[in-house]
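Just one protein chain is left out here, and the rest sit where they should.
In this document, chain identifiers A and B correspond to the written order of the chains, with residue numbering beginning at 1 in each.
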Amino acid sequence: MDNPLLNHTPVEHKPVPKKSKSQDRLSAQIWKHRKEYLAISPFYILFAIFGLFPIAFSMFLSFQKWDGIGEMTFNGLNNYQFMLTDPEFWRAVGNTLLIWIYSTIPMLFIALVVAFLLNASFVRFRTFFRIGYFLPNVTSLVAVAIVFGTVFSNNYGLLNYILSLFGLNSVEWLNKTWGIQLAISVMVIWRWAGYNAIIYLAGLQSIPTVLYEAAKIDGASGIQSFFKITIPNLRPIILFTVITSTIGGMQIFTEPQVLVGNDGGVSGGGLTIVLYLYREAFVNNYFGYGAAVGWGMFVLIALFSIVNWKMVQGNPSND
Amino acid sequence: MFKWKSILLHLGLIAGLLLSIFPFYWLLVMATRTTSDIYSFPPKLWFGPHLLDNVSRVLSSIDFFGAFWNTLFVAAACTLLVLFFDSLAGFTFAKFQFPGKKWLFVLLLATMMAPAQLSLVPSFVIMAEFGWVGSYKALIIPGMVNAFGIFWIRQYAQESVPSELLDAGKIDGCGFFRLYWNISLPILRPALSFLAAFTFIGVWNDYLWPLIILNDESKFTLQVALSSLNGIYTTDYSMVIAGTLLAVIPLIVMFLFISKQFISDIAAGAIKS
Partner (left out) sequence: MNTRRMVSLGLLILILLISGCAGTTSSEKTKTLTLWYWNRSLDDELIKSVEQKFPGIRINAQKIGGDFKSKLKTTLAAGSGGPDIVAFNDWVAELFTSSDRFYDLYELGAKEIEPDFLDWKWKLGVTPEGSMIALPIDTGPTALYYRADLFEEAGLPSEPDDVYAQINTWDQYFEAGLKLQEHFDNKVKMLDNITNIYTQINAQSDHIYFAEDGSFIGESPESSMKTAWDTAVTASQMKLSANTTTSSSEWNAAMNNGRIASFVGAVWMKEILMQAAPDTSGKWKVARAPGGDGNNGGSFLAIMKTSKYPQEAFDVMKYIQNPENQVQSFKKINLFPSATEALDAPVMKETEEFFGNQATGEVFSESARNVKPAYFGGKYANLNGIVNRELSSVALEGKNPDKAWKDALARVKKELLR
């Protein structure tokens, strides 16, 4: 994906003599790049200390029956079997995917448009706008949930009040599967569109203005330069937002929990995978099962991320 | 004609802005009202007279300023460490080749995919083992470098740090660290500003992990202290909202301060120099 003109690596590629054993070559290579390894090492060291054990533990736990306090007993594959045959798990998977689609696509689109506008030279009060759009991300969700609860309230909500002003029938938003999913999606878009806009804005700053100037001299319109210059140069940033919002969207938890509670609301429309995991582990005391769900979810996210990476990137092995 | 377009765009931006700040505005209104007012219908959308009353109840119920300094310390510490370690690693991933790079990066991304709720219990076990329960170390040290920030800096540095510049630096005799510190960091400033804002806000609003780790009210962070306002059967929401808003003010100030850094003055001429 990288533009070869802008981005070739500063490391020299000297052909290595073919005779030397591959192992020697590797260790020599590693030694040669010791500074690079040192530079990235803090993450892996911390991961080894604080990350590996929880992963190993949850893997072990997913084969156990454990209420969180008493004795653990070996449970074989029962947790996984229960998961795959529990309609509620699949329901949670479906809900999560739907909410992800409802929220992520509009969110990223809005963010891109807002960022592009905020980057335009003629826009005034940019700092003011940036703060305004970023504000939702700063506010803690528990308080925000009260607001959204009142907006989407079945008979007394602001939304229904507005509908009634236009002579439309009110909708029992939070008594319907799609209504709950819509409310959660709106909450997600509201919270994260401005945040992603700021990311894009930072990305737009990295595009050299000389490129635009050159395009202007060549007679390109604003829209042309948007698609020919902005989008290609923004690609790594777009990839970043797609991957992080895929992972974040698959792990969506707080929004549904504060809006409709641990059961995902009436008819379970807001029951997402992590909410299901949390309910089964911390509310219903099946910690072993919760761990199994966590692994099921990991597989789903990984698959989904690879698909998304491919869609944005073309070929995942390229980068 | 250009003027009309500009006015239209401004109107669009303002409309989006209104949608964006409306819930926040409503929270402000709720903070000036009583808990009963919050649930009245039709909703009360203008300010009431109870702000001072609500704020004073917050201040008498929790040690707000103590919690404020605690949170500031933890958030600032995490942010600084994250900025340094993430940018160093992200820059390295973006601009250098070394054996195993691809798989190391895949591993890094994979760590983001495990839900945090899953590792709550084992992480706590580790902290208990280290004797860090109740200490800020348990909040700061595991959070001092993260996959998210490394991924972000990597993506940003790929396009924005010109390899020509690094090559030139090498010819001038810059070592690895100086390529990072003197040449790349200034270019990465918009990305670092975002990372700083995001990390700071994340730590500031983090709730479940500090709640589980901290055992001493004098060490509580703001969100943990605020959560103690929730009652067993009922909650005084106007007070909780007033407290929440008080806790947000520093974030807005911080964002105001950092926001100027989002705009880079370097990108324009980066290649030329």
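Methods note: contacts are C-beta pairs under 8 Å (C-beta built on N, C-alpha and C of every residue); 3 or more make two chains touch, one makes a residue touch a chain.
Bear in mind the structure is a predicted one, so any value in this text is a computation, not a measurement.
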What shown chains does the left-out chain touch? A, B
Residue among A:K65, A:R130, A:R191 or A:R235 that touches the chain left out of view: A:K65
Mind listing the subunit A residues that contact the chain we can't see here? 65, 67-70, 82, 142, 146, 149-150, 153-157, 172, 174-175, 261, 263, 266-268, 282-287, 289
State which residues belonging to subunit B touch the missing partner chain. 35-36, 39-41, 73, 76-77, 80-81, 83-84, 120-121, 124-125, 128, 131, 133-137, 140-141, 181, 185-186, 189, 192, 207-208, 211-212, 215-217, 224, 226-234, 261
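Please note the rule applied: only the chains that are shown with their structure count from here on.
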Would you pull the subunit B residues touching subunit A in the complex into a rising list? 6, 9-10, 12-13, 16-17, 19-21, 23-24, 26-27, 30, 38-39, 41-43, 85, 88-89, 91-93, 95-99, 102, 104, 107-119, 121-123, 125-126, 141-142, 144-148, 150-152, 155-156, 158-160, 162-163, 166-167, 170, 176-177, 179-180, 187, 190-191, 193-194, 197-198, 201, 205, 207, 223, 226-227, 237, 240-241, 244-245, 247-248, 251-252, 255-256, 259-260, 262-264, 267-272
Partner subunit B, residues of subunit A touching it in the complex: 2-3, 6-11, 26, 29-30, 33, 35-37, 39-40, 42-44, 46-47, 49-51, 53-55, 57-58, 68, 110, 114, 117-118, 120, 122-124, 126-127, 129-140, 142-144, 146-148, 150-151, 156, 158, 161, 190, 193-195, 198-199, 201-203, 205-210, 233, 235-237, 239-240, 243-244, 247, 250-251, 253, 274, 277-278, 281-282, 287, 290-291, 294, 297-298, 301-302, 305, 317
